[in-house]
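The complex appears here without one of its protein chains, the remainder shown in place.
Entry: subunit A
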Amino acid sequence: MSTDDAFDAAYREHYWAVSRFVARRLDDQAWEVEEVVAEVFAVAWRRRAEVPESPLPWLYGVARHCLANTVRGKGRYRRLLAKLGHHEATVGGRTVASPDAERPGSWVLEALSRLTEADQEVLRLTAWEELTVEELSTVLGCGRSAAAMRLHRARRRLREQIEALRRDDRVSVGCTSGKGDKAHSADRADRAHKDGHA
């Protein structure tokens, strides 16, 4: 198979996976996602001689930088990434403060949003893009051991945030789950978090 044929095959196989990767990191505006995806494959095309045998992690690596490039001038990328944790529209339109409530995904996103961007990305790549540690290292451009360490630390921090939310939920049993309660519980989780690391 020629380089061009291999590229075509990779494109056809992974176009939607790359689109999802980008959509998860933007606010799901279709035209915006398509624009970035087009840029990802344009860069990949120019570098088609380097496309590895398993191209998807490599394409994700290209996509990360295209995302940063697309929006860095406006500072939008970081704002949008930060917003992911509270991105209600894509998860069903409702944020639930309680870990025991019906949509666990919503409050997990809140726990995720309290982590550093680097931790969030490692976790997203693992949970949503379903990458192995080996593939993670390709996307992050680091060694396998570094990727494993970063994932280990990020998981631990996420666990801590989840526990903080759980503790908070226990304390506020019987309370209603309105917006004010969410803010209240977030404050308390923050305090618990700070206490734990004082």
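Quick note on the criterion: contacts are C-beta pairs under 8 Å (C-beta built on N, C-alpha and C of every residue); 3 or more make two chains touch, one makes a residue touch a chain; residues count from 1.
In this text, contacts and distances are computed from a predicted model.
Undergrad: Consult the UniProt record of the chain that does not appear here and report its protein name from "ABC transporter ATP-binding protein", "Peptidoglycan-associated lipoprotein", "Isoquinoline 1-oxidoreductase subunit beta" or "CU044_5270 family protein".
TA: The UniProt record for the chain left out of view names it "CU044_5270 family protein".
Undergrad: Could you please point out the subunit A residues that touch the chain left off the display?
TA: That gives, for subunit A, the contact residues 8, 11-12, 15-17, 19-20, 23-24, 28, 30, 33-34, 37-38, 41-43, 45-46, 61-62, 64-66, 68-69, 72, 77-78, 84, 87, 90-91, 104-106, 108-109, 112, 115-118, 123-124, 126-128, 139-146, 148-149, 152-153, 155-162, 193-194, 197.
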